[in-house]
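Left out: one protein chain. Kept in place: all the others.
Showing chain A:
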Amino acid sequence: MTRPVLALEGVTKSFGPIEILHGVDFALHPGEVHALIGENGAGKSTTMKILAGYLDPTEGQVTFGGKPTRFAGSDEAEDLGIIMIHQEFNLAEHLSVDQNVFLGREIKRGPFLDHKAMRARTAALLSQLECRVDPATPVNQLSVPDKQMVEIAKALSRQARVLIMDEPTAVLTGRETEVLFRQIERLRAEGVAILYTSHKLGEVKRIADRVTVLRDGTMIRSDRTADVTEDDMAAAMVGRELSDLFPPKAGGGADAILEVEDVSVPGVVEDASLTLNKGEVLGIGGLVGSGRTELAEAIAGLRPRSGTVRLNGQDLPPNQVAQAMRAGLAYLTEDRKGAGLLLDKTLRENLTLPLLETFGRPLIDRGREEAALDRAIDDFAIRAPERGMKVGDMSGGNQQKLLLAKTLLPDPQVVIIDEPTRGIDIGTKQQIYTLIAKLAAEGRSIIVISSEMPELIGLAGRVIVMHAGRIAGELAGDAVTEGNIVRLAMGMDDQKDSAA
């Protein structure tokens, strides 16, 4: 075997009094794709940040090219060719795509910035990633997956010897993931060492040469991917055998609870109509940018729209999110960091924000808030080392669980969940799927928007597929298959049903 480029030796990491990583040994080799997997909060991101110089180990050491190294900061690691893509975006929202890609490493001509060269380089990188974004667009106008592609472009623009990617595919759809994997294969052939983490074990099996499992801050095992199955990986992560991922589907009644008619959002959604029945789980599929999120936000009163939305026969006016929530409709955003959680506030403050008024008036009853948090921690198995910590310091998956708890706090009748399991480990995924089935069994109605095919197929009895802002078709029962969804999503089906 080749000599490792970058390695951890007996690394321990503590935040305050709490030890998160316990004596981790870990090595990355050139030309090898290494996957790091584990439950939410196992310490994957922390491990990666130590490797890339963002955090210092509390004990133990990092070696680079066999020599013990202590990075003064991520800049120093980056100069050595260690590049990391973070789980959360690190983009300057108001700057354009090309300005972000070259941030801190601007191309200059004499004392001046060479805008043309940077723009051209960015365009080339993006086309390599088959991403149709204009380099001049400000980042805050991009969709979540496009932002991720910009992050990837930024990483590719550096001369990487080690590329570390923290859940790069969590926000990508299948097509974009394929594009990314082609780039990973190219870099592997060029001898770059790649570390990668994902909760999508199928991907890990496909792309990784070696897989290492982390559980509660300890290395459990490390194998050649060829030698293990997905089930082995899942069992090692969770520490027990996992039964079926999806609970049996419930049929749902015949009474419509949510009726959406001819809803349009200028430029993104055109004449979308759908009906959601009581106790039903309805899926919405489609490519990124097909208008799924925009449709959901329009229904939830978060966007201006035309057309009608009726909940229980009662009209919901556009752009009135509070009214929609009071009527019993809740929406879980796909943009956890930007629209879902206050990262610099505690768990409690985040959980109760949507309906603070019900926690006592005029003065908030702290005791009831704490009780609600206790319940949420139990119901959603939220793991945070400290109760009073800032949400931004929690692991990504646990943030998602908190967001779910927050969305469900008002006890809504209709829940629209946009990417329910983004960044969530397989054990928790199973819990969330069970929870969704349970909500439906209790008579609540759920719309699940997802880029993960198995999720749509496993959860929803009926799936609506969107293409280019329109509803391209509806599938039910046995017709809900990956092939059918993809065909509709690509706009390959004749437009018969949507013409109505």
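One rule holds for everything that comes next: contacts are C-beta pairs under 8 Å (C-beta built on N, C-alpha and C of every residue); 3 or more make two chains touch, one makes a residue touch a chain; residues count from 1.
As a convention for this text, contacts and distances are computed from a predicted model.
Novice: Assign the chain not included in the display its UniProt protein name, restricting the answer to "Electron transfer flavoprotein subunit alpha", "ABC transporter permease", "Heme exporter protein B" or "FAD-dependent oxidoreductase".
Specialist: When "Electron transfer flavoprotein subunit alpha", "ABC transporter permease", "Heme exporter protein B" or "FAD-dependent oxidoreductase" are compared with UniProt, the left-out chain turns out to be "ABC transporter permease".
Novice: I'm checking contacts with the chain that's been left out. Which of A:G340, A:G396, A:G423 or A:G491 qualifies?
Specialist: Checking each option in A:G340, A:G396, A:G423 or A:G491, the one touching the absent chain turns out to be A:G340.
Novice: In the whole complex, not just what's shown, which of A:H94, A:R387 or A:K438 touches the removed chain?
Specialist: For the chain that is not drawn, the touching residue is A:R387.
Novice: Looking at the whole complex, which of A:A136, A:A226 or A:L353 touches the chain that is not displayed?
Specialist: Going through A:A136, A:A226 or A:L353 one by one, A:L353 is the residue touching the chain not shown.
Novice: Check each of A:E59, A:D374 or A:E442 against the chain that is not shown and name the one that touches it.
Specialist: That would be A:D374, which touches the missing chain.
Novice: Just checking the interface: what residues of chain A touch the absent partner chain?
Specialist: Touching the missing chain: residues 41, 55, 302, 321-322, 324-325, 331, 333, 338-345, 349, 353-357, 359, 361-364, 374, 377-378, 381-389, 406.
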